[in-house]
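Let me begin by handing over the structure; questions about it come next.
Shown here: the complex without one of its protein chains, the others still in place.
Labels for the chains are A, B and C, by order of writing; each one numbers its residues from 1.
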Amino acid sequence: MVKLAEWRGKAVFRKYGVPLPQGAVARTADEAEALVRSGAVPLPCVVKAQVLAGGRGKGGAVRFASTATEARAAAEAILGLEFQGERVKELLLEEKLTLSRELYLSLTLDRSARLPLIIASAHGGVEIESVDDHEIDRQHVDPFPGLTNFEKRRVAKVLGLTGGPAKSLDRLLDALWKLFQGEDAELVEINPLAVVGDGLVALDAKVIIEDDAAFRHPEYADIRDDRTPLEEIAREKDIAFVQLDGDIGVIANGAGLTMATLDVLKEFGGNPGVFLDLGGTDDPRKVTEAFLLMARAKPKAVFLNIFGGVTRCDTVAKGLVEAMRQVPADERFPLIARIRGNNEKEGIEILRAAGVTSIPELKQSAQAVVAAAAGGSS
Amino acid sequence: MVKLAEWRGKAVFRKYGVPLPQGAVARTADEAEALVRSGAVPLPCVVKAQVLAGGRGKGGAVRFASTATEARAAAEAILGLEFQGERVKELLLEEKLTLSRELYLSLTLDRSARLPLIIASAHGGVEIESVDDHEIDRQHVDPFPGLTNFEKRRVAKVLGLTGGPAKSLDRLLDALWKLFQGEDAELVEINPLAVVGDGLVALDAKVIIEDDAAFRHPEYADIRDDRTPLEEIAREKDIAFVQLDGDIGVIANGAGLTMATLDVLKEFGGNPGVFLDLGGTDDPRKVTEAFLLMARAKPKAVFLNIFGGVTRCDTVAKGLVEAMRQVPADERFPLIARIRGNNEKEGIEILRAAGVTSIPELKQSAQAVVAAAAGGSS
Amino acid sequence: MSVLLTRETRVVVQGITGHQGTVHSRQMREFGTNVVAGVTPGKGGTTVEDVPVFDSVQLAVDATHANASCIFVPAPFAKDALLEAVDAGIRLVVIVTEHIPFHDMLVMYHYARSHGARIIGPNCPGIASPGVAKLGIIPNVVFRPGRVGVISRSGTLTYEIVNGIKEHGLGQSTCLGLGGDPVVGTSFVDALPLFQDDPDTDLIVLVGEIGGTAEEDAAEYIRTQFTKPVVAYIAGRSAPPGKRMGHAGAIITRGKGTAETKLAALRAAGARVARFPYEIPDLVAEIVRHGGSP
Partner (left out) sequence: MSVLLTRETRVVVQGITGHQGTVHSRQMREFGTNVVAGVTPGKGGTTVEDVPVFDSVQLAVDATHANASCIFVPAPFAKDALLEAVDAGIRLVVIVTEHIPFHDMLVMYHYARSHGARIIGPNCPGIASPGVAKLGIIPNVVFRPGRVGVISRSGTLTYEIVNGIKEHGLGQSTCLGLGGDPVVGTSFVDALPLFQDDPDTDLIVLVGEIGGTAEEDAAEYIRTQFTKPVVAYIAGRSAPPGKRMGHAGAIITRGKGTAETKLAALRAAGARVARFPYEIPDLVAEIVRHGGSP
């Protein structure tokens, strides 16, 4: 998924006609001050860190300014702060509006119902998880015929809107629905959605775009989210790769098998740190690449757990042996393999020839990996 | 329904990106010549009468010109011609393209299936009715999910298109589908659709817009079609009014009852000429207006056949009596009434007081009307 | 028994606060219909002649367990009204509203169909079963309980014909006015099986019009699957080709859907054909005299 930073989300909002405060992006304190002096951002204004992590407000990364000098000071205070490992590099400066109410509104997918879902609450401006369930309205939208007027009337009622703000909501909901479909969004969230005078304004914007729709949206291709550098390389090579704190590397095929392997390793005291899902690949070159990527994560031991269905065990084995040749001696690590299924015998033979033993049982092989990571030999 | 003249249809085509010959509209021979001289219409060109009636080509209303002088001559020859009562007031001048094939393509409603229907034939440029049925492909399009790629591939195959023209068709079909829905069209027809070089060009355009969608399309409100002046007045007053050649006027309520009344009058040798359907109106003022409209059509006798359901008989009777007062003495006509149903007795009483007899049986009342039109007294 | 309606049918009237909605809600109740709620957005909490009005169909259904709807809202809002009714779980909707764009009706029809809901109409008189209930606007006075089923594409002509049956001393099981718009929720072919399965209907009167092919389709169904006697009448035998007669259903297009093709198909399917409306009661009475055999 591609999570858009607030300013990017608001750029998408603007494209669909969602009403926004006047604002602009700054990357230095100089830029921030200049935006105010030039009038691009009216005063008083708010200066907001552009990070994907939550808790900006409490973390001092949202500040107010009444003068250009104050805006500069706010920018200086915020730039460089770190939130859950994410450093603040961009700021959004926006006019500070006088609002009468803060609402919550989002559009996402309800998997169980296989329908888009509008979530609305009159209690906005706080984490939606903290709002009482009976204060939150959930309403499905059918892709055919799309968002209807009766659904929009219901949202207006839930939010307690009439008159001008209700009319503004009507247009806003149409815009969000078009955005949700047109941008292949997984989530469109406005919190708070503010009542300002006789209309509505989106004070925040949270937009998540679905990865699988990337072929329709080259415009999001260059957006980095919270991936580590190695995860980023994996993504470019189309390898599912997740990096955490543990020391055991896991190469498996299929999300379910990868997770099951994790469960077993944990059970025997292991601490998995890198998960690499080969998926249904059949290409020895890709296996080699995946393995080299794993080497760069410097695991203490690696567990290769493959069940060959579409994937052929001998192909995977070939790729693995090739990779082992390429890994520098000082970066080598203990490797425990378990390969089963399609062309199992051929695969085991290839591994054996390269000095790697395949243990057929999941339990025993997992125990061997944990022992290896703890300092035993491979 | 609003039938658009070719040039108007093509203006709509242009809005949706349907490829067209370069052209422009002229209302005088001077204008026609100027369009060619200015280069707005490239040479050689075709000069076409803008009438809704068919048979333009055979009627000498489509001519070719290789020079501005020829274009002027063609315009002079065509302007003022009459087709089924419709005088040529507008000309469309267009570049004459070199085409390799003529195809037929239309999009309309299949009432039985309750689905839009694409009709396609490789045999274009002639009346589609004259094409063998097995040479015509019919394919439904479901509003959900809308026109699909596999449907477009089928049309391409039917039309025998590959390569550039197939790509052109792909975009063209998307455009027609959007037009069909976006303009509330009853019919979008291109005949011929020409293969010109590596693409397609719509040489003709037939677009019919649905009346009932007028509230969404104020842009078509001023377009007159083939209504008579009285029909036009009726339309403005929202009265269903049809004028033909006969001499008996019929005022009834509901299309079915109006038609049944016609059937009975014909059976007894009558020649109905003006049909006026009050619909479900309950408003004596509207009845009066309808009656005065009828008077202007100068019928030899009028048959008022009302079955009061939603409509109340006494209301209709009141409107009628008021209208009779307003009709000048020399425009009066014999009136035979048959009013049944809701508040029947009160209605009959009102009519009797005004000197009009209500005959309860349809057969007898129809016979009386025919006799009256033939010269008998009312 | 009867077709579609029962004495338990609980009706919500959408657009009840408008003139037509109010008048016909009253007449439906006078006919014995259980009108339990009305809906007009923004008028929730009020009443119309003691019928509670709600802001939405969902609220009306939640409060009154309404299971059928009759729609009177103006054409530009009719699509939304129908979608709202079906979304709220209503599975039988009569749409009286006229002049609904057919592009809207296409969406309405397919949405209803995919949710298992039936639409009667639009632009239709609705359905009435004397002694049971009525959904729509057919005048109460034309009815008398009996065993003749009536299916019609017309409006006023239906009243005329139903009234004729009554004046002949016969009565109706159910009268179903389908409407003559380009896209209708229920066609002859959809309606015939309901009457086939209704033990209270001995024979049916089918009232068609020129235009479209609904009558030809009906004839095919009657020929192959309908076992009860049919009396048929087609209005517009003498109508001029290509002229509008009040609504789009009455256009003759391309030599199809003429009175001749329709009458020939119905005759071939074994229907007795009335040439004029006033012949219908006699044909019906004759069938009844002969014990209802076709």
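Points worth noting:
Note that a residue touches a chain if its C-beta (ideal position, glycine included) is under 8 Å from a C-beta of that chain, and two chains touch if they have at least 3 such contacts.
In this text the structure is predicted, and so the values were computed from the model without any measurement.
The chain not displayed here makes contact, within the full complex, with A, B, C. For the chain missing from the display, the contacting residue among A:A40, A:V126 or A:V310 is A:V310, taking the whole complex into account.
Touching the chain that is not shown, out of A:E6, A:E70 or A:D142: A:D142 (per the contact rule at the top). Only one of the listed residues, A:L262, A:A290, A:A317 or A:V369, touches the absent chain: A:L262. Remark: the residues of chain C touching the chain excluded from display are 110, 113-114.
Residue-level contact of chain B with the missing chain is found at 142, 144-145, 148-150, 153-154, 157.
One chain of the complex is left out; on chain A, the residues touching it are 1, 109, 111-112, 114-116, 129, 142-144, 181, 184, 186, 210-213, 215-216, 240, 242, 244, 252-260, 262-267, 272, 275, 277, 279-280, 307-311, 340-342, 361-363.
Methods note: only the chains that are shown with their structure count from here on.
Here the chain-to-chain distance from chain B to chain C, counted in touching steps, is 1.
A centroid comparison over C-alpha atoms places A as the chain most distant from chain C.
Highest C-beta contact pair count among chain pairs: B-C. Within chain B, contacts with two or more other chains are made by residues 143-144. Residues of chain C in contact with two or more other chains: 107, 110.
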